[in-house]
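Note that one protein chain is taken out, while the other chains of the complex remain in position.
Labels run A and B following the written order; every chain starts at residue 1.
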Amino acid sequence: MNTATSVKTTRRGLLSALLRTVENFYLTIILVFLYIPIATMIVLSFNASKSRSVWGGFTLHWYAELFADAEIAAAFRNTLLIAVLSAVAATILGTAAAIGINAMKKLPRTICLGVTNIPMLNADIVTGISLMLAFIAFRISLGFQTILISHITFNVPYVILSVLPKLRQTSRSAYEAAQDLGATPRQAFFRVVMPDIRPGITSGFLLAFTMSLDDFIITHFTRGAGIDTLSTLIYSQVRRGVVPSMYALSTIIFGAVLVLLLLSNFLPRKKNAAA
Amino acid sequence: MKKNFRTRILVLLLAAASAFPTAACGSGTPQNGAASASDDGAAADGDNVLYVYNWGEYIGDGVVEQFEKETGIRVVYDTFQTNEEMYPIIEAGAIRYDVVCPSDYIIQKMIRNDMLYPIDWDKVPNISNIDEKYMKKSEAFDPGNRYSVPYCWGTIGILYNTSLVSPQDTPDSWNALWDEKYSDNILMLDSVRDTFMVAEKLLGYDVNTTDEKQLEACRDLLIRQKPLVQAYVVDQVRDKMIGGEAAMAMIYSGELLYVQECLEEAGSPYVLKYVIPKEGSNVWIDSWVIPKNARHKENAEKWLNFLCRAEIAKENFEYITYPTPNRAAFELLDPDIRNNREVFPDDADLEKCSVFEYLGTAGDELYDTMWNEVKAY
Partner (left out) sequence: MKTTMTIPSPGRKALAFPYILWMIGFTIIPLALIFVFGLTDRNGAFTLANVAAIARPDHAKALSRALLLSLVSTVICLLLAFPLCMILRGRRLGTGSFVVFIFILPMWMNFLLRTFAWQTLLEKKGVINGILGAMHLGSIRIINTPEAMIFGMVYNFLPFMVLPIYNTLCKIDDSLIDAAHDLGADFFQTLLRVFVPLCVPGIVSGITMVFVPALTTFVISDILGGGKILLIGNVIEGEFTRSSNWNLGAGLSLVLMVFILISMAALSFFDKNGEGTAF
């Protein structure tokens, strides 16, 4: 009996080792699939030849070029500015809206949430086109401001949907207790409710910021001629030939994100969030 | 769990976000390229501004800066990629440009829709540098030369790779693009009028036909060709031909010098050559015009006069490499280039080349529908 058990254990051990190998193989395949294009871009950013199919030797030329490229710099600035402004505006608008919606009766709340879902569920192309039609109908000239308005529009729902659950968890008794202790409703709100919903606001802001950075389709339809974000600039470059400096910029961004990720992972965390 | 995950991913995103400003500082060169459309507020700019709307990569390096320095006029410079993208913006007046550079048939459309200012030629004395020949050609779309200043011109032809096309197949006819030997080795332009022009020339039709039967025949011809076509592209033709992706491509003549320079730089083993097929082709002119809703007409005329100056036109040619209609600039060029018939075809080559005309809304729609049918096939 003893031997039988041990044979069984060994077999199981073998089996699980085999399974683990298969699993690792699968993970590797997926990782390769995900990272091949990124590796390609990084390699191309160091390629002395402008052609994508010829390796012309190693160079840092495109990185130097990047810092002198006014077009990329302008697009980069626009992208950041729009992301920050739209995320801030969406956060203020969305947080206020979430508090308002939370105070509503069932029917108006359902309607509001339904409308909130529209930009999230609709296809980007339809959202972009509808906004473009509206701007032209309202005679708002297409440009920076229209991109900003569009980004705020598709960002607000993310903020609302991040803040609402936090509001629902906030206990009313604490709010009332604060008022019993002499706080004005305003004080009670900022001192008691605000700290509770702050994580929701933060995540809503970050989500909005990211969505704005990443957007191409809606910007494509609502931008005026002559103003580019990184996405729209890349789109026009894809048609007329990508400037290798763009690969250099992406490599820098990717490297920065990776480093930050490593730092945030391996530096001791202050709050030990239970995973 | 879910909540926690969300927080973590957002921490990552924030971390990443904070990386951006660092990079931004590095690339913080003064912005003069893409001016934002929010600059539109008129009065605030004063009068010494000029809103220019041009094709991408269609002006020499430093030309704008030189104009600014000489005249003290601040230039707000924007670019577009296709005539079709530019037109509604001028029409809606969403942004009020002072000077624009469309192609022939669009200029005709703008004239017909009363969207252009007649140019005061006394303010543009350098117009005398432009070859009479091109002023005459312009009359096809701008009768009496009232509205437009020719800037660049060119033809459409076949660019072929001598190492991929065997000598006996050297193209001299559009038929070469239907040769099954070169299946998956042919690039066509993703541009309605240009691509239909090829079929029209092959079938012996007028390039401005709006006859439905004829267009259907063209459509069917293009559908027959489709299995052989590797891709329908516009500006990517250059990269793909340089990379040896395809043997033959439809291309605008002005790309030739650029493509050849790139090949030389890369030390490529093969050569790319350009031919205008014997059936004829399209010859086009891009000209500067002043839209009716321009607010700085005088500055626009200074701009036109500046661009017509021989040295400036030469500088532009050297950057853009599309043939210049500027006689004075032409004479400043290297004899090698002047005599390059691929770049500057002579009159005999152009004999069978026709100019596009505006077809009206119904005509445009007919072409679009037919083209969609080709592409969706």
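By our rule, contacts are C-beta pairs under 8 Å (C-beta built on N, C-alpha and C of every residue); 3 or more make two chains touch, one makes a residue touch a chain.
A quick note: this is a predicted structure, and the numbers were derived from the prediction, not measured.
Of A:30, A:64 or A:194, it is A:30 that touches the chain left out of the display. Not every partner is drawn; the one left out touches chain A at residues 23, 26-27, 30-31, 33-38, 40-41, 44, 52-53, 93-94, 96-97, 99-105, 112, 115-116, 118-119, 121-127, 129-134, 137, 149-150, 152-153, 156, 160, 167-173, 175, 185, 193, 207, 214, 216-217, 221, 230-231, 234-235, 238, 242, 246-247, 250, 253-254, 257-258, 261-262, 265, 273, 275. The chain not shown here touches chain B at positions 1-2, 4-6, 8-9, 12, 16, 82, 84-85, 87-88, 184, 190, 192, 226, 229-233, 243-245, 361, 364-365, 368-369, 372-373, 375-377.
Quick note on the criterion: only the chains that are shown with their structure count from here on.
Across the complex, chain B meets chain A through its residues 4, 6-8, 10-24, 26-38, 40, 53, 56-57, 77-81, 85-86, 89, 92, 94-95, 233-236, 238-239, 242-245, 262, 265-266. Against chain B, the residues of chain A that register as touching in their complex are 49-54, 56, 66-78, 80, 83, 136, 141-145, 162, 199, 202-203, 206-207, 209-210, 213, 224-228, 236, 238-241, 249, 252-253, 256-257, 259-261, 263-264, 273-275.
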